[in-house]
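Quick one: structure below, then a few questions.
All protein chains but one are shown in place.
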Amino acid sequence: MKLSKIQELLQMVAESGVAEVEVEEDDFKITIRQNGPTVMMQPSYSPPMHGYGMPQQPQYAPQPQQPQAPQPQQPVPAPETSAPAASPSTSDSAPASDTTGAEADDGELGANEILVKAPIVGTFYRAPSPDSDPFIAEGDRVGEGDVLCIIEAMKLMNEIECETPGVIKEILVEDAEPVEFDQPLFIVDQS
Amino acid sequence: MKLSKIQELLQMVAESGVAEVEVEEDDFKITIRQNGPTVMMQPSYSPPMHGYGMPQQPQYAPQPQQPQAPQPQQPVPAPETSAPAASPSTSDSAPASDTTGAEADDGELGANEILVKAPIVGTFYRAPSPDSDPFIAEGDRVGEGDVLCIIEAMKLMNEIECETPGVIKEILVEDAEPVEFDQPLFIVDQS
Amino acid sequence: MKKVLIANRGEIALRIIRTCHEMGLRTVAVYSTADADSLHVRFADEAVCIGPPSSGESYLRPDRIIAAAEVTGADAIHPGYGFLSENAEFSQICSDHDITFIGPRAETIRMMGEKSRAKKTMAEAGVPVVPGSDGILASMEEGKRLANEIGYPVMVKASAGGGGRGMRLVRDPENFEQRYEGARSEADAAFGNPDMYLEKCVMNPRHIEIQLLGDGNGNVMHYGERECSIQRRHQKLLEEAPSPIVDDDLRTRMGEAATQGAAAINYAGAGTIEFLVDAEKNFYFMEMNTRIQVEHPVTEEVTDCDIIEHQIQVAMGETVTRTESPLRGHSIECRINAEDPARKFSPSPGTITAFHQPGGLGVRVDTHAYTGYRIPPHYDSMIAKLIVHADTRERAIKRMKRALDEFVIEGVKTTIPFHQQLLENEDFKAGTFDTQFMETFTFDPDA
Partner (left out) sequence: MKKVLIANRGEIALRIIRTCHEMGLRTVAVYSTADADSLHVRFADEAVCIGPPSSGESYLRPDRIIAAAEVTGADAIHPGYGFLSENAEFSQICSDHDITFIGPRAETIRMMGEKSRAKKTMAEAGVPVVPGSDGILASMEEGKRLANEIGYPVMVKASAGGGGRGMRLVRDPENFEQRYEGARSEADAAFGNPDMYLEKCVMNPRHIEIQLLGDGNGNVMHYGERECSIQRRHQKLLEEAPSPIVDDDLRTRMGEAATQGAAAINYAGAGTIEFLVDAEKNFYFMEMNTRIQVEHPVTEEVTDCDIIEHQIQVAMGETVTRTESPLRGHSIECRINAEDPARKFSPSPGTITAFHQPGGLGVRVDTHAYTGYRIPPHYDSMIAKLIVHADTRERAIKRMKRALDEFVIEGVKTTIPFHQQLLENEDFKAGTFDTQFMETFTFDPDA
């Protein structure tokens, strides 16, 4: 395709107001996207005066008292949403306003990597008690059923188990930090 | 696929409001996507419950009394806006909500045709008095300075003169009808 | 009280956040993943995602909401309406976790939630109730005798009933036996419980309710009544204050009865007692809602106060000392739902492509919607409450009409055209309607 033809095409697309055009011809393929109005689909509010969205709250303090000796009472199975294929579709299950630092990773997951997300709201703990070793560390290999962490909610210590075996590539949340539903906790490499 | 065909396709898609179109033909493939809200850039109000815009008002009654013998007192020169080139740009000077029947003609003007528009608000008269012959009829050749019609406002009979010579192709307003500013009155063929 | 978690969504969550901020309270929104783009999430100081779209896994989960309160340090929870607002256990759980539940005590919610117990309690407090059997009928004969005593028509109702099943209207003694047995066998089949009770049938009643506020120490005040007879399948569509048929005398009598009933149970919080009112202006206790109502704004407009603020104040321990003042003008609320009135009000979820609110004098809009907002299919279909206030009912109707004309919502079907037709209805304009109104009112889709 000649440059002049592309130029004309670009202008036509710009004027038409459509969002995206893809043209394939013989060995040639061109994709034209424009942003203008796309943003309108998203609520296009200016940033509020106050922060919002849990992970951005600077005033989050760790739980006042560390659990003395967490007694796992009600193991919670790892969430179904924790095993989507490593593709952009993972973001389907994440709330649009979920602007955790981890979300950036979301898009950068390697081919065999998955995210393990929080199945409940609560406080994230890496170890069964303040004096214990963490359940897992980065680089550890984990098998199905292995406990990855604890999320405390309403004084209950919920063990989060591994659903699909792999290697812990990254731990995305600090110990004793609050987490909300669907918040990414770990990146697991399944290869 | 030729650019002209793509252009047509783009327009069709834009107008249709569908979200995505994919066309495959021999070695050629085109995909056009658009975002719902393009329309949002335009004020997209639903038609109001009541009519608005002067020409649509069914209750418009002709002036109660016909002028007895209009005495032209204050000739008004034909408007500057009456001579735009016969191109879509004529619509620049027309208000967007001006949905007069004539506006349709606007876009259909021939290469040498121009619109003469109302320079003031008032009542349109084709003749100097009820018993007189009309100033002009369709098909008449008119020269610069010829009186085309009268617009009565505040009991004054304002003669509207021809600014550019030509042949009256169409008279767009009925006798004794109210007209608003910029409303098309005549189509003049200048060729 | 420093920080309030709002255990709700939509317009009521936003409504509560607004008052909290004006009172200087910090706010925490909770939301399901389907509501991430909702305004209550944006306008709260903090927001916590508590679960997937299904209410059962998010807004109806006490544990997740308490956990959200714990991690954010919220010391109070406002339940709004619906969801957990009338869940006695939730009130108890909050209390167990030293979180102030902005609503009544668990025991009050429980008592008013059981229909027969609520009725008995109110009757004992001297609130007029629909005459009928004192609990379960021992036999068909007892029912027949009672029906003769209180007068026909009567309703025979299954104790375990609901949704209209196990229930029969009996117009005269001849039909009693047949209809009683019909209801009884239906109840037995449907609920495995053939117990029946009997009530006088209030014919063509109006639904009129009294807004109340109690401080839990026996002090109760009322804010006058709301007219809620315009309803379709028990869903209110339009409410107003005052009611076109309530005069000062009836208002005083209903207000005193309701206040008396709430004081008898030492009511704490904002609540509403719903009455059936017959053509002779007799009124009968129907039920008590132990929470804020959707239609509370019409009362705010005619009493010039912020009921959510009062509700929070009593939760903080303030004493109710305010007394009734005369109602000021007239207020109407139209519920704008994403429903298609031409198709039996079937829900019309989708994305709002254009949203423009009416404005000007006497017009209030409570909404969580905006241009580009996607209405999730998981929850109720109300997207806005349009409230007007004016000197008189006639002017309020005119104001509502022009406000509806100005309201632009594109992309989904709404009940706006229905309301426009309703306001033109002669019976509506005259104020001569009852709860059966919608049985005969027909929406004209081509109007």
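Each chain carries a letter (A, B and C) given by its place in the written order, and its residues are counted from 1.
Rule of thumb we're sticking to: contacts are C-beta pairs under 8 Å (C-beta built on N, C-alpha and C of every residue); 3 or more make two chains touch, one makes a residue touch a chain.
All of these numbers come straight from a predicted model, not from anything done at the bench.
Chemist: Touch as defined at the start, partner being the missing chain; which of C:82, C:216, C:297 or C:411 qualifies?
Modeler: Final answer for the missing-chain contact: C:297.
Chemist: Looking at the full complex, which residue from C:138, C:361, C:430 or C:447 touches the chain that isn't shown here?
Modeler: C:361
Chemist: One chain isn't shown here. Among C:97, C:165, C:378 or C:395, which residue touches it?
Modeler: Of all options in C:97, C:165, C:378 or C:395, contact with the hidden chain holds for C:395.
Chemist: Going by the touch rule given at the top, which residues of chain C touch the chain that is not shown?
Modeler: 14-15, 18-19, 21-24, 43, 297, 300, 304, 306, 328-329, 354, 356-357, 359-367, 370-371, 390-391, 395, 398-399, 401-402, 405-406
Chemist: Using the touch rule from the top, list residues of chain B that touch the missing partner.
Modeler: Within chain B, the residues touching the omitted chain are 40-45, 48, 50-54, 57, 60-61, 63, 81, 93-98, 120-123, 153-154, 156, 178-183.
Just so we're on the same page, only the chains that are shown with their structure count from here on.
Chemist: Could you put a whole-Å number on the gap between the CA centroids of chain A and chain B?
Modeler: 57
Chemist: In angstrom, rounded to a whole number, how far apart do the mean CA points of chain A and chain C lie?
Modeler: The mean C-alpha positions of chain A and chain C differ by 39 Å.
Chemist: Please list all residues of chain C that touch 2 or more other chains.
Modeler: 351, 371-372 - these are the residues of chain C that touch more than one other chain.
Chemist: At which residue positions does chain B touch at least two other chains?
Modeler: 36-37, 40
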